[in-house]
Structure formats: structure tokens, C-alpha cells
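Quick one: the structure is below, questions incoming.
Missing here is one protein chain; the remaining ones are kept as they sit in the complex.
Up next is subunit A:
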Amino acid sequence: MNNFATLRLLDRFAPLFRRAGIDYPMLRLILSLKLTMDTRRVPTVFAQSKVKEGKNYFIRSLWIYALYGLSVIPFLFIDSYFFQLSIIFGILMFILMTSMISDFSSVLLDVRDRNMMMTKPVDQRTISTAKMLHITMYMSLLTIATAGIPLIVSLFVNGIGFFLLFMAELILLNFLILMMTALVYFAILKFFDG
């Protein structure tokens, strides 16, 4: 459970984390655990199919999202930017947010973490950083899978300026979705906490 490309990438920034006062080996340990669990959780898109051991279900589900992403490509050819982007962002927001709510609830809301990690000699800052990095990784992979192909198509259809702007807005979109999902959960838990 130690062989993730994302973690190896993260290793290069290890001195940065150390300087920020974060226990890097601990951070890496928590992240590798989270990523391992991600590969084993069966995403909602596969909920109907049979589960087999030893497959990375998370990576496989990304292909389905790429397929969803293809559906926005025709809208790139609409003349008016205004309509074009309203529709595209509407669709992307819907896809990302629903997948976020369905698949990721187990991560945003993992109440086990508290009992499991808070009782161990790990400081709160490292745990929070690990959680944040995990969410970031998940969101980026999902966004790249969904919007990657439309992004490349837009480069050829609308030019480099459009491409860069589109990319920047996707990042902002992610922040918005993260915020909104957190708020939705917050509201739900506030009113339906039994």
C-alpha cells in the first residue's frame, strides 16, 4: 500500500512540509492509507456491478467520468460564449457535485478518523493537512477526468486564451463545489442529527 504515484510526487515537497511544522512520515502514512481505501471503495457508478478483489475501482470509475465529460464537447461549438459556457459549467458542476456527494461522503464525513487518529500520538495539524491533501487529490483527478478532453478540444476550437481561462475557472469551480458540499453536509447534520 505504498506505491502511489501521487505520493512519490509529494515526496519531493517533503522539506516544504517539514518547514511548515508537519510530521511528514506521518502525513504520508495517513495519505497512503486513505488512497488505499479509495482504490477499494466501490464508486457509485459501479454500485450495480459485481465486485472483484484487487482492482483499482477509483481509477476505473474515472473512465466513466471521462465519458460523461464527452457530453459537453458539442456545446463548445455554439457561437455565443455566454450560452456555451453557461451550459458547460452547468453540466460540469452537476457531474462533479453529485459524484462528490455520493462517493466522497465517506471521506469528508469519516467519523472514524477522530477516534482512530486523535487517540494516537499525531498532532492535529498533520491530520488536517492529510485530509485536505486527500480531498485535493480526489478533486483534481475527478476534474481532470471529466473536463480534460473538453479542455483539449477547446484549445483547438477557441484558442489558447479560452483554454487558459477555462482551466483557471475549473480550479475556482472546484473550490466552490467543495465549499457547497461542505455546507450541504453541515446543514444536513445540523438539522438531522437525531
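Just so we're on the same page, a contact is a pair of C-beta atoms (placed from the backbone, for glycine too) under 8 Å apart; a residue touches a chain by one contact, two chains touch by 3 or more; residues count from 1.
We adopt the following convention: contacts and distances are computed from a predicted model.
Tell me the UniProt protein name of the chain this structure doesn't show, selecting from "ABC transporter", "Spermidine/putrescine import ATP-binding protein PotA", "CheY-specific phosphatase CheX" or "Peptide/nickel transport system permease protein".
Spelling it out: the chain absent from the display is recorded in UniProt as "ABC transporter".
Quick one: which of A:Leu10, A:Met26 or A:Met100 touches the chain that's been left out?
Within the whole complex, the residue contacting the unshown chain is A:Met26.
Which listed residue, A:Ala14, A:Ala66, A:Met97 or A:Val122, touches the chain dropped from view?
The single option touching the absent chain is A:Val122.
Tell me, which residues in subunit A touch the chain that this view leaves out?
The missing chain touches subunit A at positions 1, 26, 29-30, 33, 36-37, 40-41, 112, 114-124.
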